[in-house]
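Note that this complex is displayed minus one protein chain, with the remaining chains in position.
Per-chain numbering from 1; labels A, B, C, D and E assigned in written order.
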Amino acid sequence: MILLTRKAEFSSAHYYWNEAWTEAENLRVFGRCANKNGHGHNYTLEVTVAGEVDSVSGFVVDLKELKEILEREVVSVYDHRHLNLEVPEFAAGTGNIPTTENIAIAIWRRLEGKIPHAKLHRARVYEMDDLFADYYGER
Amino acid sequence: MILLTRKAEFSSAHYYWNEAWTEAENLRVFGRCANKNGHGHNYTLEVTVAGEVDSVSGFVVDLKELKEILEREVVSVYDHRHLNLEVPEFAAGTGNIPTTENIAIAIWRRLEGKIPHAKLHRARVYEMDDLFADYYGER
Amino acid sequence: MILLTRKAEFSSAHYYWNEAWTEAENLRVFGRCANKNGHGHNYTLEVTVAGEVDSVSGFVVDLKELKEILEREVVSVYDHRHLNLEVPEFAAGTGNIPTTENIAIAIWRRLEGKIPHAKLHRARVYEMDDLFADYYGER
Amino acid sequence: MILLTRKAEFSSAHYYWNEAWTEAENLRVFGRCANKNGHGHNYTLEVTVAGEVDSVSGFVVDLKELKEILEREVVSVYDHRHLNLEVPEFAAGTGNIPTTENIAIAIWRRLEGKIPHAKLHRARVYEMDDLFADYYGER
Amino acid sequence: MILLTRKAEFSSAHYYWNEAWTEAENLRVFGRCANKNGHGHNYTLEVTVAGEVDSVSGFVVDLKELKEILEREVVSVYDHRHLNLEVPEFAAGTGNIPTTENIAIAIWRRLEGKIPHAKLHRARVYEMDDLFADYYGER
Partner (left out) sequence: MILLTRKAEFSSAHYYWNEAWTEAENLRVFGRCANKNGHGHNYTLEVTVAGEVDSVSGFVVDLKELKEILEREVVSVYDHRHLNLEVPEFAAGTGNIPTTENIAIAIWRRLEGKIPHAKLHRARVYEMDDLFADYYGER
């Protein structure tokens, strides 16, 4: 078994706000991230898949196909979007705040079961160079 | 004469939209950047100052002071903000679109004349790793 | 369960020297690192914590709190310090040489049990871009 | 137990071609990588070893020795070479295509059992910044 | 006037060989780079253009157009190619060795006069992270 990791990037706006809290509580917990005008990041996604190397092609997974899956399932939905306003899993009423942790989980769920011949192993999301979250699925 | 460069970062939302154009024209020129919900970036700013090395301190410019100036004049205004909605030089009615070029010019103007004992030499702004603008002032 | 990683940096001096060895033996094993005038590095620390995402805040761990803990427990002790001369766990008489491996272990011990609502998972220390150590605790 | 990782680099040419396939089939699966004139990369290798920290030296593994092993076993064989034409494990007739996955496996096999006092834990190979493979041996 | 820089990447094979020299002379001057099987690199190109910011669009140059020009004039010609065998300016008989310096000059000549509304200012080519050449045209 071998692991293969492919990076992708998306540039999105977001903010942190818990609708059940007062403004003061939101500011206390989320600080500058609670600005409802939004701010944004260049996110980096690292998707790791696990599988056997195909003895004919030398690939765990077809790289062109993997790139297309990341583009279709994640980048086209998140890139140049406002996560709170345009991405269903973070929309108002979901109570799902687009923290780095929750973005990693959401991307896992978008990709799970979609990668032929390999198993999704990890979704890593960098919000900035100095902060990232890793999700390995339920286990 | 020597040049000293200090980096700073800010995470902001923005979009590109020319109010004098139709929606179709905005989409044609600005593509995905014309989404008015906004998207965002981790911007990196490199400010370069020029001067003589002080023979006593060994500094062109006091580093703590330079850091405070960048924080006060730029980072506190741009970071975790929506550039179109919260930063005066890019507000509606100015016609000043927050492109990488215009952000570099705006930061130059915010810093010019504010750095004691040294001359502002260049403002470089990275929107992403693969795109940056350099402004050296009017000349 | 999800993993969250935060980076921090510290700039320190150190040298490698085993007091039980002759100078020749120290030079043979440690090479240029045995220079007792010291040399130094920009260390990068990556601290990974594991936990459940809080369904209200969307956080595994409060990021401001985590940053304060890293600052208080590690950065304020190591940064702009001489590790052999000023940091107790590497002081003369301890026999504990500040190698990348031992720094990772020492930082783990400084952080263990200090992070509320999450479990310390890994301490990674880069001495340079091309050399790093990972410690996951005793197990 | 602690993990220590050392990076090394090599610049090599390669191409992807399955001798059992037609040209059309090779182009369909491998795209531009099937150009038999070859193209190339700056590969980055990260070798991770696991072991106990020696209480006298503070090392899991002697760093100078580790560097020499990587140089002798991998870099001197792969660097400034054409992988398909000059490296035995990828030579014509082996059917072993020098994909990132297969390079990671080949490097693992070159290093396994060669590192004194520590256990080879992982071979990670980056073909580019956005693509890498991890191999942990048979298990 | 402002400068805008865009990066692009290409992965190519090459070797250094002066047809007028003996093999010994080539090895003496070019070392491992004289291996005629070729080796390769992930090249990074930074193209800088200079111009006035358009007061309507906020751009010095249309970014989509610039990207297409780089793709058409450089990347499609150099990427996944063997520079000595497939790129006319470095072909046998030209005597033009694909050093980092010569690649920067060749890319300048491919781009000069092709960028609407702006002036080509600099072509920078990185062969590796620690080696790059800058060309500003004849002057």
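Note that in this section a residue touches a chain if its C-beta (ideal position, glycine included) is under 8 Å from a C-beta of that chain, and two chains touch if they have at least 3 such contacts.
Here the structure is a predicted model, which means the values were calculated and not measured.
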{"item": "Neighbouring displayed chains - absent chain, whole complex", "value": "B, C, E"}
{"item": "Among B:Asp62, B:Glu89, B:Glu112 or B:Asp130, residue touching the chain not depicted", "value": "B:Asp62"}
{"item": "Given C:Arg6, C:His41, C:Arg110 or C:Arg124, the one touching the chain that is not displayed", "value": "C:His41"}
{"item": "Subunit B residues that touch the omitted chain in the full complex", "value": "1-8, 48, 53, 55-60, 62-64"}
{"item": "Absent-chain interface as seen on subunit E, which is shown", "value": "16, 18, 20, 29, 31, 95-102, 104-105, 129-136, 139"}
{"item": "Interface with the unshown chain - residue positions in subunit C", "value": "9, 11-14, 32-33, 35, 37-42, 79-82, 85-86, 128-129"}
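The working rule: only the chains that are shown with their structure count from here on.
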{"item": "For subunit B and subunit D, chains touching each", "value": "A, E"}
{"item": "Turning angle required so that subunit A lies on subunit D, C-alpha fit (0 to 180°, nearest 5)", "value": "120"}
{"item": "Euclidean distance of C-alpha centroids - subunit B vs subunit C, Å", "value": "35"}
{"item": "Shared interface positions of subunit E, touching two or more other chains", "value": "none"}
{"item": "Graph class of chain-chain contacts, one of line, ring, star, complete, other", "value": "other"}
{"item": "Interchain pairs in contact, sorted by label", "value": "A-B, A-C, A-D, B-E, C-D, D-E"}
